[in-house]
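These notes concern the structure reproduced below.
Every protein chain except one is present and positioned as in the full complex.
Here the chain labels run A, B and C in written order, and each chain numbers its own residues starting at 1.
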Amino acid sequence: MKWKTGITRVERDLIQVRGYDISDLIRKYSFGGACFLLFTGRVPTNEQGRMMDALLVSNIDHSLLSPSTAATRIAASGGTPLQAAVASGLLAVGSHHGGSVEETAHLFYEAVGRARREDMDIKLIAIRLLKDSKNNKRRIPGFGHSLHQHDPRVDGVLNLADELKISGDYVVFAREIERNSELHFGKHLQMNPDGAIAAVAMEMGFDWRMVRGFFIISRSAGLVAHAFEEYTRERPHRSFDLSEIEYDGPKNLKS
Amino acid sequence: MKWKTGITRVERDLIQVRGYDISDLIRKYSFGGACFLLFTGRVPTNEQGRMMDALLVSNIDHSLLSPSTAATRIAASGGTPLQAAVASGLLAVGSHHGGSVEETAHLFYEAVGRARREDMDIKLIAIRLLKDSKNNKRRIPGFGHSLHQHDPRVDGVLNLADELKISGDYVVFAREIERNSELHFGKHLQMNPDGAIAAVAMEMGFDWRMVRGFFIISRSAGLVAHAFEEYTRERPHRSFDLSEIEYDGPKNLKS
Amino acid sequence: MKWKTGITRVERDLIQVRGYDISDLIRKYSFGGACFLLFTGRVPTNEQGRMMDALLVSNIDHSLLSPSTAATRIAASGGTPLQAAVASGLLAVGSHHGGSVEETAHLFYEAVGRARREDMDIKLIAIRLLKDSKNNKRRIPGFGHSLHQHDPRVDGVLNLADELKISGDYVVFAREIERNSELHFGKHLQMNPDGAIAAVAMEMGFDWRMVRGFFIISRSAGLVAHAFEEYTRERPHRSFDLSEIEYDGPKNLKS
Partner (left out) sequence: MKWKTGITRVERDLIQVRGYDISDLIRKYSFGGACFLLFTGRVPTNEQGRMMDALLVSNIDHSLLSPSTAATRIAASGGTPLQAAVASGLLAVGSHHGGSVEETAHLFYEAVGRARREDMDIKLIAIRLLKDSKNNKRRIPGFGHSLHQHDPRVDGVLNLADELKISGDYVVFAREIERNSELHFGKHLQMNPDGAIAAVAMEMGFDWRMVRGFFIISRSAGLVAHAFEEYTRERPHRSFDLSEIEYDGPKNLKS
């Protein structure tokens, strides 16, 4: 069986990513820019390269509040090597952590696509989503955060997107949801980083199914830093202690 | 390239593990017995089958005190699927958690092997190890536990090994270390499950490098149970909260 | 925050799984039996213990034809430790590998549950499923295998279930699908191990969402054996070679 791939061509003394020599990429592009090329096959403009870096930087770490980081710290304390500690953390990514950006990107993709096909106003589409969600008691992904009210990553990402002239329909749509939420959804919805990143990723032409990957790449850096801190600062075999665990099952049975 | 293997032969409508039809294994052996055959290539006696089951049962779960279980619970709370939650936990296995049984097995293998080659008394070899370790301030793996004093798994495993007449030089060696520790090491060393399992695994002829695998297989069952409990009983995205995290790095710097 | 659990109670010198002393479990139950207790909270009968062992034995290994085993061999060749090589393989479990048993269990659970609620004949429910699936061009999980026609694991599992008097409505349902497939689905559907295991697991009262876990536990043993074989028999860093990879993307572009 042949394993076909259109990503990287490797022959003796030749490595080309999407057709471009690796030595050119090393010289010319930031890691964000190279990721843009790797994922889209298109050479990034300066603006696209900078924006991609910003998306990756925004999720680089969120301390042990993040399940992925907690898992990595605990795994590292078991004495597992770096790749395993990082993988342990990445595996905490899922529908409730890091995966929501995918759901958000999908929502934005469908909504803006529909607005374009039906030549409708973006604001009206946003309001319709708010009303429908209210009626069906559905939450809207990309808004709200358990800790932050004004998450600094949101303005960080969106202001740069504005400045680099990357903001377009998707960013407008996300902002219209926020702006009209009180009136049409019945409570204020504050955009979170998933919302901001999803909107900008859609502006840049990414497939919505790939956006979860940004979180994975980005967070792997934070996980490396946390595993290293665990190895070098802490005693081994850390987990929960007896006082943090409450057993509420049956006791003292006889078989 | 051919991938050679001597483990399982698969052809259309034929599956043989180490040469034995899978349907025979399904009918005749417990999972422990089948693992014995899979790992050694030898058909287990009744005693070997029962003992192997007991080794696997002994590590089946240790609640969230175990780093592996804590990592699995946290990963599951991120909304990752079962295989990923289990893998996240297994990755916490390492030199400080689940890996110590390998170190213990290696130590026992070397010590008893030397006793046999040099035709020395097992008890004397144990005492020599205690003295050397004391002089070199080396800890002896397989003894001591952060929580348990008399870990019920140790007697569970060793009593069965005695009864099944599997106990031999390795079990004697482990017990002699315990018995002579106060006198020759300067403090009492209580055998822990790693010590008991390593001794019995060596009695059964396992390669010491494979013994870490018993913990992995065994604990995977506990991790499945914990992931399932997390999915079905708890709210998502659980990790540490702000009050459990202490930031002690620099603050409010300007770049 | 407290981490609640009803699985295992651990205190100093005390370990109880679902309320039963670990030393009792070590002495009395096979690994399959202990898994039954761990997952259901019920003490297994002899028949349930034997059946659970058989379910675990049936998936213990399927050589490098299995994506999980292939991933583990390749990871092991990179020089990663045992827990990481096993985890790498487990992560290949998914909707197309090892996950299908869950889909099958869900289907059987719904279908037999409906037959019972509506007091309908199992055979009629099976025929209705075949017809519906044919009309909607839906495949039926638990039937058909890319390699085996008469997979020896199916008879191995089902004959034992018959003998132990565990077979009931679910096994009847699975067999009726097979028996009536040619007539009502338009082609013969041969039961595969997913079908047999799902049916028997449902007979034993398991939650259908947990059945994927059987594959994970079971296969972890095969993955340990394969990682060990890779470490001890092969040269490092094995992957695909140039002749097995076909690059079909763009070439020699200039940025």
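Quick note on the criterion: a residue touches a chain if its C-beta (ideal position, glycine included) is under 8 Å from a C-beta of that chain, and two chains touch if they have at least 3 such contacts.
Remember, predicted model here, so these are calculated numbers, not experimental data.
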| item | value |
| --- | --- |
| In chain C, positions touching the absent partner | 63-71, 74-75, 77-81, 84-85, 87-89, 91-99, 146-147, 236-242, 244-245, 247 |
| Chain B, residues in touch with the chain not shown (by the definition above) | 1-11, 16, 18-20, 24-25, 28, 37, 41, 43, 80-81, 83-84, 87, 91, 240, 242, 244-255 |
| Residues belonging to chain A that touch the chain removed from view | 1, 3-10, 12-15, 17, 21-23, 25-27, 29-32, 34-35, 38-39, 50, 53-54, 56-58, 60-65, 73, 81-84, 86-87, 90-91, 93-94, 98-99, 147-153, 155-157, 159-160, 207, 209-210, 212-213, 216-218, 220-222, 224-229, 231-234, 238, 241, 244 |
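Here is the rule we go by: only the chains that are shown with their structure count from here on.
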| item | value |
| --- | --- |
| Centroid-based (C-alpha) most distant chain relative to chain A | B |
| Innermost chain, where centres are averages of C-alpha coordinates | C |
| Whole-Å gap between the CA centroids of chain A and chain C | 32 |
| Length of the line joining the C-alpha centres of chain B and chain C, rounded to whole Å | 24 |
| Chain A: positions in contact with at least two other chains | 80-81, 84, 87, 91, 240, 242, 244-245, 247 |
